[in-house]
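Note that this complex is displayed minus one protein chain, with the remaining chains in position.
Showing chain A:
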């Protein structure tokens, strides 16, 4: 196995996540997609830590940080989503258009 296949996997995951963020109507699905994108980045970090030009442990340590922060982010995101659901009575992302100029 070499670096390229890991990077390719990460890129595919990232694109799937991005596609989900842009197209999914359900806000929960959008949040899931964001997790996908984050994890794509994590794969990148780990891959570089193992097969990069200067392999060392710090990439994996950063991945642990990112996972922790992603957990916190998911918690905040779901909390906001709940609040929005209570206010607007819907979880459809395209109904949240109060930013309209």
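Quick note on the criterion: a contact is a pair of C-beta atoms (placed from the backbone, for glycine too) under 8 Å apart; a residue touches a chain by one contact, two chains touch by 3 or more; residues count from 1.
Convention: contacts and distances are computed from a predicted model.
Missing chain, UniProt protein name: "NADH-quinone oxidoreductase subunit L", from among "Cytochrome c oxidase subunit 2", "NADH-quinone oxidoreductase subunit L", "Succinate dehydrogenase / fumarate reductase iron-sulfur subunit" or "Phospholipid/cholesterol/gamma-HCH transport system permease protein".
Which of A:8, A:22 or A:69 touches the hidden chain is settled by the complete complex: it is A:22. For chain A, the residues touching the chain absent from view are 18, 21-23, 30, 93-94, 96-101.
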